[in-house]
Each structure stands twice: as structure tokens, then as C-alpha cells.
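Missing here: one protein chain of the complex. Every other protein chain is in place.
Letters A and B name the chains as they come in the text, with residue numbers starting at 1 for each one.
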Amino acid sequence: MATLNILILVCLGYVVLLFGVAFAADRLAARGGGKWLRSPLIYTLSLSIYCTAWTFYGAVGNAARSGLEFVTIYLGPTLVMISWWWGLRKLVRIGRSQRVTSIADLISSRYGKSNTLAVCVTILAVLGGTPYIALQLQSITLSFSIFAEADPTGLYREGSSVFWVAAGLAVFAILFGTRNLDANERHHGVVTAIALESVVKLFALLAVGIFVVWGIAGGLGPMMDQIDASEIGQWHVDAGRWTTFIFLSAAAFVCLPRMFQVMVVENDDESHLRTAAWAFPLYLLLMSLFVVPIAVVGLDLMPEGSNPDLFVLTVPLSQGNDWLAMLSFIGGFSSATSMVIVTAMALSTMVSNHVVMPIWLNTQEGTASVSGDVRTIVLMARRVSIAVIMALGYFYYRLSGGGAALASIGLVAFAGISQIVPALVGGLFWRGATRTGALVGLSVGFLLWIYTLLLPGMEGGIIPASVIENGPFGWGWLRPQALFGIDGIDPMVHTVMWSLSLNTIAFCVASMLSFPSPLERLQGAQFVNVFDHSAAPRGWTGSVAQSEDLMIMTQRILGTNPAQEFFQAEAERQNGRPGRLPEPTPQFLERLERELSGSVGAATAHAMIGQIVGGASVSVEDLLAVADESAQMLEYSSQLEAKSAELSRTARQLREANAKLTQVSMQKDAFLSQVSHELRTPMTSIRAFSEIMRDTDGLSEAEQTRYAAIIHDEALRLTRLLDDLLDLSVLESGQVSLNMGDASLNEVLDRAVSSALAGGDRKLSVRRVRASERIPLHTDLDRLGQVFINLISNAQKYCDAAEPVLTISAHDVGGQVVIDFTDNGGGIPPEAQSMVFEKFARVGSDKAGGAGLGLAICREIMQRLGGDVAYLPGQGGAAFRVNLPLAYRQAAQ
Amino acid sequence: MSRKVLLIEDEPNITEAIRFLLTREGWQVETHAEGTDAVQVILAARPDLVILDVMLPGKSGMDVLRDLREHDEMKVLPVLMLTARGQSRDREMAEQAGVSRFMTKPFSNTEVLTAVRDLHAQASQS
Partner (left out) sequence: MSSPGDGKGRPAPVRPSLFLERQSYRRRRLADAARLLPFLGAAMLALPLLWPDESEAAEALPLSSAMFYIFACWGVLILISVVFGIAARRMAAREDAEPEAEPWQR
């Protein structure tokens, strides 16, 4: 007699083994090893969490009650698996390419990443999942209690054992399910552990089955006879339930959070489906192979009224085969634990991603969202979610009292979760499906499910019996189990039929009436055509393309006339009739795409045509390409902008240069004209007087002398002019060679003052502050002296004061010598100030000076010396400021 | 009767030379060295002949001539224009302005005298 203590020990040992396996697998995967961890076999075995304790124990119970009906629960998934090529393959591909983390995430992602939808699906999943977890806990307790009954010595308390089981499972799920965050990192530990559990439960069930057939019934033939002779020995199946359950189990197989978790999220390799497509149906077949024999033998052997749900356990026990019972118990335990762990993990992912995180992020708005921060928050949210979900399951179990009501909860959960099917299938295969459609459909199905199945099925009368019998407010057509007066259907079939059909209708109608957002359309394209951008040959299938749309788009891009011309030419090419729109043949579409890509870039063109034609999808790569292209175009346009700015700058410079040239040319003309004038004027005097002296007889001595003097003066004036011109031309051409020397400023000024005053005949007193003039210079001293002389003699010539005084002051200002020549005269009138440095510029009518080249020469010289000379306005008299760098450096040429 | 010539020229040496020449020819020579008020001076002096320099301080000889010809009584006054800028454009401009004779500096004394004589003879005949 296996004692309860041994059972508990075995149980604990098994749990430790699971922990060990999970831990080892995680370690192995982390080190990159363990290729077998990612094998199709492990994948297939992990899928078998579909077979929960409900099926492990309940299938036999079901068979004992209604014959072969139980098999529908396995046939549905079989059909799903063998249609993997166009069903699951797509789902898995999308799941991987979109990095989907859960069924809620998938639905949300498909419909424009709508969190509302995700929350709906999550609520649905939790609502269906919690009782389901409770069911597993119940099966474990029930099986414990079987052993407890058989072992009167043991101290067994149901409540505490359930608590510890729930807590232990929560710890396991937290430890191995929330170790890492990225949904793409797969939970190798958990998956490997549940694969092991799958083997154990299959082995246990097969062992019991073989024991029953060959150990009790005495072989296959007698077994068959016994079956036919039993109370369920005749074919009896309700057609509605049969088809409904096949459909329901197929739907649930895809939609159940835990199934989605192992099938899509944990999928390592799409090609695993190829193996699982036959291996998993085989697993299911084996699981159900001995169900009927066990049920029949159990019905035969066990006393009237014993629970057929526990035949798997009680039949071996009644035969004294304790170890087989123990194995069977472990099998049931495996079924329950693996389901609970994966469900908790999957639900926690959904709850944390779609409920907790959005709320947390909302409350955190404005504060720094550091990524590391969020990581820990997410992990914490998942852990807490797991704990909460386990607690919910536990409390649900405690509150429901573990009664028979739980037995039907599996199918109720199936019916609930299958409300996702229209949104899911529509999302995968119909691009027209919209978020609104999904929301409306889901809501309709969800509410109908609650109203017609969940609430009426609950014990304790949440819906009063009167409502069930007469409908709310006495409206008979709203009776929960006989909607619209259609009575007499099995409640489950009733619910599934109404909820799913109305769900689907609402989904389709709302989808067609609403308009999807761009993101939704994009996601829709990506989902529906997930295979196209990886494998499909390039090119457009124009079957759905609408030439009109293409035309409108093309007009927008190319402009009306070019677009019409293009389309007309195309129509002509196609059928010789230019008046009609061309058919959207693939060739035409390709040509159009090339045409458009010239304007908007290749990727954009492809995406645009893709949107209209609908034949191909817009993938992430497309979008990236569009983004790239936009970036390139942006860069290109900014380059263009820069270029055009450069061009306009160049043009401006050219205009300026041209204006300058014109000006220079005009200046040159004016200069030549001026030079001519300046030369001719003294020549005229010279010629006139020389002719007078030659031709006139009887000139007095005084006259002769005077005229000769005039000739002489004018000749000198000519010479000076020529000197100046030469000087200026040398200076301007830049060919002047500077004769650098070192001297103090006061020396240069001394020389300049004395030579200027010596040459002139007007009186000028010069005031200087000699102390400030002791500034060492390194420059062309002669040239500098020339400037000084010019300035001093200008003052001498033009200062109109009665007592002309010239003040020369020098300062050292930050590496520059500044020398001001200020006289006490009337100064230069403001309108002439800008002119004084121009060639031949003379102020007033005074002809005393030279040709008006002096200041021009001064300025040239100072610029050669790296300094400048400028007129200082507002100094009382005429004031010139000479700037000179202390250390001469080559002036910018 | 004395013939009066008004010489408007800003170069003192040239003024002196022409004055010397024309005085010896029997002209009464009046001089002026400004362009600004030249028209008023001419109107006031009522000379038989005007010798006008182009490059005058204040107002160019061209403008002086143009303004002068505005006055009806001055339409036929002989004006000999002298310029140091012997460009053809200047000559055209002078002719448009109504010059009687245009001469480029430097000129020979004979040329000036001939021109003055011719102009005076034409003026006297008409």
C-alpha cells in the first residue's frame, strides 16, 4: 500500500527533478549548447501542454459518460496541426517576424498596436484561464485525496495541500518563466521541463491503458467485446456537440494563451512545425487510444457512483497495483503542473505588458524612462502577475468549493478564448479587418459568452433562475440559454453558435464600415502577406489593382499631364485604344513603379503601388527602405539646398565681381581721362607760353622771366604728376619691394616733418608728444616717411586756419601704432570725406597741390605696410589716422 | 569798337596766356574762374565771344553752355570751348550743347587766335 507519505516524497522528488531539468536546460541554453533543446521533438512535446489534467483524468470521465465524444477535444487540434502549411506556419512566421509575446500582443499588433484590444484579449484570457487553473489544482487535490482515502494513517488536509501546490507552481513559473525579459529569448528551462512532463504523462496513460487492456480485460479482442457490451457500447454522439467541440478545440488550441506561448512564442524554428504536424497528432492519438478501454473497465470494476474522472487512478489502485497508480498520479500531476506553469507565464506576460506597463508608464509620464528601470519593473510586474494569477486560481478553487462545476470549466474556457478566433483569422487572412471590427466582434462574443455560458453555469445563482427561465425583464427572446427563442439546443453548442456567429458578423460588418488607420493597414498588410516579402517572386499581380486609384496617385506624383500621357501610352500599348484606362498588368505596374520611383524613390513607389494594388505587402524592410530613401532625399535636398545657396552665392559674387569690373573699367576710363586732363593742363600752359616767347617780339625782361618761370613750374608739375602716377601704379600692381628697416617712430616723424616743412612755403607749426613716439618699428621706413610727409604737407597746403597748427599724436593700441595728424583748420566737408583717398580727388578749387594722387598713394603704401590710413571725422580740423602694426607682417595679398 | 571776350578758365596760367594773346589782338579780356555763377557772369558782361573751359570748379563748362543757350539773347553768342579731355564724346556733347568751336588742349596760340577771329567774323556778318 503506497502511503501518502511516499506519494508526497515521490511528488517532491519529481518536482525537484523538474527544477533540475529546467535549471540545467537554462544553463545549457545560456552557454549556447544543447542543440537538442531546440529540436522538433522538444517542440512537439511542449505542445502537449494542451493535454491538461482535465484531459488526463477528464477524458476517461467524459468517455464513461458520453462515449467517443471526448475524442473531439483531440481531433480539433489534429486538424489544426495538419493544416499547418497555411495556418500555423503563418502564425509562427508572424509571431517571429513581429516579435509577438502573446496572443493579446498578436491581436493588438495586427490591429494597429491597439492596447484596448490587447486589454480585452487579456481580460478574456484571464477570465477563462483562472477557472482553468483552479481545475488543475482541483485535479491534483482530488488525486491526493484518493491516496489519502486509501491511507488512513496519513494526515491530509486538502486546503493546505492546494495552497502549497499553487505556491510551488508559482515559484517554478517565476523562477524559470521570468528569468529573462526579451520575449524572443525563449524559456528553454520551462519548455524542457514541460517536454519531460509530456513524456511522463503519455507514458503513465499508456501504462494504465496497457495494464487495463492486457492486465485486466485479457487482450485486445476481449477488450473490444467488453467495450461493445458496456453501457457506452453503442455509437451515440450529438451531431451539434461533435462538430462544435471539434471546432472549439481547434480554435482553443490556437488561441489559448499557453498554447500560443509554446507554439509561437517559444518556437525556435519554423520548420519544427513540419515535424509537429504529424508528431503532435500522433501524441494526441496515443493519449486517447486507451481512454475508452479505461473508461469501460472502470465502469465495470468500480462501484456505482464512483467518480469516472478518477478511473485512471482508481482502477490500478483497486487492482492493488500501487506503483502504477503512483505513476498515473505523477502523470496527472505532470499534466496539471505543466499547464498551470505555462498558463501563468503566458497570462503574466499579457497582464504585465498590456495592463500593468501601460498604467505604470502613464503614471510615470514626464519622469525619466530609463530602460534599465523599465526592465526591472517589467520583470517585477510579471512575477507579481504570476503570483496574482496563481492566487486567483487558488481562491477560485477554494470559493467554488471544488465541486463538479469545475469539470465543465475546460469547455467553458475553450468557448471563451475562441471568441478571439474571428479577429485572429480575419487578421491573418483578410486585409480589410479593422481594429473597430475586432473590438466590436470581440466584445459581442465576449458578452454573449458571459451571458449565455459563464454566468448561467456558475453555481450560487449569479443569474437568477427566473432570468434563465424567462429572460431578463421577462423578455423571453433574451433567455441566456435560448437566445431569440431558439430552444432546446445544448447550452454549449448554443453559446458557441450564437457568440461566434454574431462575433463574426459584427467583426465583418464593423470592419467594412470602419476605416483603418495607416498603421493598421500597414500591419494588416504585413500579417496577411507575411510570406510574400520573403519568398514571393518580385512583381505585381494586378488582379485587385484599380487603375483609377493608380491614375489618381500617379497624377499626384507626376502631375496631371505627364500622368495622363503615361497612362494613355500604356493603354495604347495594351489594346490600341488610347481613350481608356490600361489594365493593371504586372508589366504595366512595374513600368509605373519605375516611373514613380524616379519622382519619389524606389521604395516609396513600391510601397505606394503596394498599397493600391494590394498584391504585395509593405514589410518592415519596405518601411525601412522608405525611411532610408526619405533620409537620402532629405540629405540630397539639403545638399541641393546647399548647392543652390552656393550657386546663388557664386552668382552674387559674380554679379559683384562684374559690377566691380564695370566699375573698375569705368574707373580706368575716368582715370585715363583724368590723367589726360592732368597732363594736358600743364602742357597747355607750357605750350602757350613757349609759343608766346617764341612768337612775340618785344617781351619785357620781366615778362620773359615770368613766362619762363611759369613754363618751369608747369614742367615741374608734369614731372611730379608722372612720378606720382608711376609710384601709384607700382604700388597698386603690388610689385613694390619693401625696404624693411628698424627705427623708432619719433625718428621717422622727425625726418618727415623737417622734409615736409622744408619743401613748403607756408607756415605750419607742428606739435608732437615725443614721449609717446618712442615706439620701435620694423617697416619700410622710407615709405612710411613718404606717407607722413604727404599728410604734413597736406596740412601745410590746405589748413585754412590763420595760425595753422598740426598736432601729431601716437599711441600703442594692442599691437598697433596709431598716429593721428590733426590740424586746426576747417577740415574736409563731410560730403568730400569719403572721396579724399580717391585718385585725383581734390577738395575745393585749390590748385596748389599735385594732381590729387597724394592720399591715394598714402593709402596704397599703408596697405602695403599692413596698416591703413583713414580720415577721422569730427576732430575740429582735418584729421588723418595712420594705423601700423608693430611688427610688420605680410599683408594679405 | 572794342571787342569783348569773356574767358572762363580755372587754370591761372592758361588764363594768363590767353589774356596775353587776345589783348594783343585788341580784345578786351575779362576772366572768370568759376563754373557755378558763369551764366550770370556772361549775361552781365555781354561779351562778343566766350572762351569756356570744360573742367570748371562747381559746374562743368558743358552745363554752363547748355544753360546759357536757354537764354534767347545768348543763342547766337559765339562760344569757343577748350577741354583737356580730348575725347570724341566730349566733342559731341559740346556740339549738342550748342558750342561754336571746340578745341582740345594743348592748343597752339595761332589756332586760338584763328578760331577767335573766325567766330567773331561769322558773328559780325550774321
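As a working rule, contacts are C-beta pairs under 8 Å (C-beta built on N, C-alpha and C of every residue); 3 or more make two chains touch, one makes a residue touch a chain.
Because the structure is predicted, anything quoted here is derived from the model rather than measured.
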Where the missing chain makes contact, among the chains that are shown: A
Option from A:G189, A:G209, A:P281 or A:G437 whose C-beta touches the chain left out: A:P281
Touch criterion as defined above, residue of A:V10, A:A24, A:L68 or A:I123 at the omitted chain: A:L68
Residue among A:W85, A:W164 or A:F515 touching the omitted chain: A:W85
Chain A residues touching the omitted chain (full complex): 67-68, 71, 75, 78-87, 224-225, 227-228, 230, 232-237, 239, 242-243, 246, 271, 274-275, 277-278, 281-282, 285, 289, 292, 533-535, 537-539, 586-587, 590-591, 593-594, 597, 602-603, 605-606, 619, 621-622, 625
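Basically, only the chains that are shown with their structure count from here on.
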Of chain A, residues touching chain B in the complex: 673, 676-689, 691-692, 695-696, 710, 713-714, 844-845, 847
Partner chain A, residues of chain B touching it in the complex: 10-14, 16-18, 20-21, 24, 33-34, 55, 57-58, 84-87, 104-110
